[in-house]
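Let's turn to chain A:
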Amino acid sequence: MPDATGLELIAQQLEGSTDVGEGAVLDTLYFRNRATLTVDPERIVAVLTQLRSLGYSFLASVHGSDYYPEQPRLGVHYELLDMKNIDRISVRVRLHTDAPELDSVTPQWPTANHPEREVYDMFGVVFRGHPDMRRILMPEDYEGHPQRRDFPIGGEPVLFTYNDHNHLGSPE
Partner candidate 1 sequence: MEVTRQPLGPPGDPSRAAINTHTARQMLRGGEVLGANPGMHPGMTDEELERYVHERVLTTTLDKAVAWARSNSFFPLTFGLACCAMEFMHTAAARMDIARFGFEAVRASPRQADLIVLSGRVSIKMAPIIRRLYDQMLEPKWAIAMGACCSSQGVFNNYAIVPADKFMPIDVHVPGCPPRPEALMHGVLRLRDLVQQREQPGWRERYGAIGTEEVIPTADSGPSLGTGHRDG
Partner candidate 2 sequence: MITSALGIGATVGYYEPWWIQIIKAIVIFAVALNLVPVVLLIERKLLGRFQIRYGPNRVGPYGALQPLADILKLLTKEQFRPRTSVGFLFALAPTISILTAVAAFALIPFGNVQHIFGTRVGLYGVDLSIGPLYLFAFGAIAFYGIMLGGWSSGSKYSFLGAMRGAAQLISYEVSQGLALVGVIFTAQTLSLTGIVRAQGGMWYFIPQFVGFMIFLVASFAETNRTPFDVTEADAELVAGYNTEYGGGRFASYYFAEYLNVLVVSGIVTTVFLGGWLMPFGIHPPGWVDPIVVLTKMSFIVFLFIWIRGTVPRLRYDQIMTLGWKVLLPLATLNALVTAVVVVVTH
Partner candidate 3 sequence: MLRSYLPAIVFLALGGAVGATFVVLNSFIGPRQQIKHKQDPYECGLPSEIKRGMRFGISFYLIAMLFLLFDIEVIFLYPIAVELRAYGSYALAEVVVFILLLFVAFGYVWRRGALEWR
């Protein structure tokens, strides 16, 4: 893991590079040995590409999160891994729930294909430039994005309902 100082250095390096540009890194966070960069959603591809050139070439995971009372509500996390120096860094973007859109990193990292679809399915974040932006886990015609915190957990009362009208007192 980069330590707290290393994280700041990486942030400076990112800001300094021409591809990413000034103001891309919104926040750095070092918590429990985990380095997190919060970056501008518009420049996520540039940031990840830059980090890849710094050695963080393996995209381990892409997942979403809903920071419900806070704003912006939605977050997308990219877990990067440097297999040579055995180092991890986490990149996070925050998005508002009204029309959340983000550039897809699938063209650069083919591994992001399914995880991005999952984030879309569960949180409704649309990834621009994704080759196949469809629901992945829920049925195609499902409405809503279940992992958002304002989505009810659902569930049904437990019944053995096959012929409940016979003896459970329901109409018919």
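Here are some notes:
In this section, a contact is a pair of C-beta atoms (placed from the backbone, for glycine too) under 8 Å apart; a residue touches a chain by one contact, two chains touch by 3 or more; residues count from 1.
Candidate selection criterion: all candidates are chains of the complex that A comes from, given by their letters.
The shown structure was predicted, so the numbers you read here are calculated from the model rather than taken from an experiment.
Of 1, 2 or 3, just one candidate touches chain A in this complex, namely 1. Per the touch definition, chain A reaches candidate 1 in the complex via residues 137-139, 142, 146, 151-156, 158-163, 166-167.
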